[in-house]
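Notes follow the structure.
A protein chain is absent from this complex, but the other protein chains hold their places.
First chain written, first letter: the chains are A and B, and each begins at residue 1.
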Amino acid sequence: MTLLATRGLTKFFGGLAAVQGLDLNVNQGEIVGLIGPNGAGKTTVFNLLSGFLSPGKGQILFKGQDITGLKPYKVAEKGLVRTFQLTTLFTDLSVMQNVLIGCHRRVHIGLWQDLLHTASVRRREKEVEDKALAALEFTGLSNLKAELAGSLPHGHQRSLALAIALVAEPEMLLLDEPVTGMNAQETTAFMGRLDSLRQRGVTILLIEHNMLAAMSCCDRMVVLNYGQKIAEGTPAEIRQNEEVIRAYLGHGEVG
Amino acid sequence: MELLPQIIVNGLVSGVVYILIALGITLAFSILRVINFAHGEFYMMGAYLAYYLSEEVGLNYWAAFPLAILAGALLGAFVDQVLLRRVGRELLRTLILTLGLMLILQSGAIFFFGNQEKAIPSPIAGVLRSTYLTITNEKLVVVLICLALIVGLIILVRWTKMGRAMRAITQDREAALIQGVNVEGIFAGAFAIGCGLAAAAGSLMGILVPIGPYMGSVPLLKGLTIIILGGMGSLPGAVIGGLMLGEIESFMTFYANPLASQLVFFVLIILMLFVRPRGLFGEE
Partner (left out) sequence: MKNRRWIGISVYLLLALLLLFIPLLFNDRYIHLMIIIALNIVLALSIRLVFLAGELNVGHVAFMGIGAYTSALLATRLGWSFWISLPAAAIVAALVAAVIGFFALRAKIKGWYFAILTLAFAEAFRLIATLWKGLTGGATGVLDIPGPAIRIPGLPVVDFSSRLNYYYLALVLVFITWLVMSRLEHSRFGLSLTAVRKSDILSESVAINTVKYKVIAFAIGCAFAGVAGSFFAHYYYYVSPYEYTLHQTLYILLYALFGGIGSLWGPVLGATILTLLPEFLRIAREYEPAIFGAILIVTIWLLPEGLVGLRRYITSLRTKLLGRA
């Protein structure tokens, strides 16, 4: 079943087409990789999908509903949560607080109840705390929960970003270069977690520069160049696709 | 209709002085990212110093004028390096520091000169009359000097080494540092120039209007209004904005209630913010 679909997604910056006529489909339970040389428009696609940018043309459908042009918080509310290419955390808050904030979508406390601090509020906060701890456990950050997010080493920060996205209990995750800057060990562990998530029913669309990592965990890949889709298929097919190889070589990069 | 040229010229006279004030504020903002809430008091100080040096010390006004500017600039450099630098030039802390400075300067003016208004007798006599307008020679000279200072600043920013350094800092502070620009020095210099311009404006206005300890608060507000209209951190914005304000004011004083014209401004600003928040020339 198609969870996320775009039709003719287009975005211009000034006169330049950052994304042009993109038709993308992600089925439930898949891990799809969005790859392409630098400047191909991958992050722009994420910004469009998650509502941080509005498209010039085209449509975005999530769970069958049209989410084109919705504000970012509304998109997240529907269950589509993204992470950011540059590590974005609440750096001067603790790891635990970071994750607690992420629980927002699942906590539903009205303002009055919040003010009065009723017993039901306290109960719900306890549930939320448990969820937060579970997410920290999953990403291997449990013993760091009191540390300041900004003081964590890079790899842990990326994991924290994932934890924050996870507690929102998304149906689909958009991960923007999640393993950049991680060493081989951390990368393998992270990819393993993505696999667990897939088994739990979370669909993942992933931008990744690290080819080995991407190819190892993605079911399918979509290749962008200059804002347009140039290829789509399994990792094996993509590896041998001439156009793809040309695109990367043309940019002076080697896959 | 015959009054039209007169209204326009009046607007020009106040306009150029406003430009000087606004340039001072926008320079400090674009380079240091701070707003000096005592800017009006530097203006006031310029007026009082020009008065003091020419009336009580006995210097020629044209000698007092540059001295007043220098004093303003030196005080500005001091304020930046000793006070602002210490709090990291952070906006809200600068707000408090400069408010404190404003109170001290106002008190100082009252202490040294009392509450009574002072005036600088005109250093230039004479009036220029034509069929359509009348302009006193002193106003003419004020306009010329303001224009000279504005052009001077433009030359500084566009063609000197210091100006290049300033522009580098405006674009990317860290990069400028790495390239070896003396960032602290430029900060002090820019802030000093800003204060000096305010003092210049004050000294010049001191010839035209009465000098009082609280004369700085209205210019500050006007300067801020100009910058919002013209765009924060934009020099051309300050120029266009200043002229616009001078002209609009001149017309409104003529045809409307002064309070209503002030109201029009604020409504204009509110509209600006919705339509084009960065002002006419501001950066995005």
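Going forward, contacts are C-beta pairs under 8 Å (C-beta built on N, C-alpha and C of every residue); 3 or more make two chains touch, one makes a residue touch a chain.
Given the structure is predicted, the values throughout are model-derived calculations rather than measurements.
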Residue touching the undisplayed chain, where the options are A:Thr88, A:Ser120, A:Ser196 or A:Ser216: A:Thr88
Contact residue for the chain not shown (choose from A:Leu115, A:Ala184 or A:Leu212): A:Leu115
Sole residue of B:Val87, B:Ala119 or B:Leu177 that reaches the chain not shown, by the stated touch rule: B:Val87
Subunit A, residues in touch with the chain not shown (by the definition above): 50-52, 71-74, 76-77, 81-84, 88-93, 97, 100-102, 104-105, 107, 109, 111, 114-117, 121, 125, 164-165, 167-168
For subunit B, residues in touch with the removed chain: 37, 83, 86-88, 90, 92-93, 95-97, 99-104, 106-108, 110-111, 217, 221, 228, 232, 257, 259-260, 262-263, 266-267, 269-270, 273-274, 277
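In this section, only the chains that are shown with their structure count from here on.
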Separation of mean Cα positions, subunit B and subunit A [Å, integer]: 50
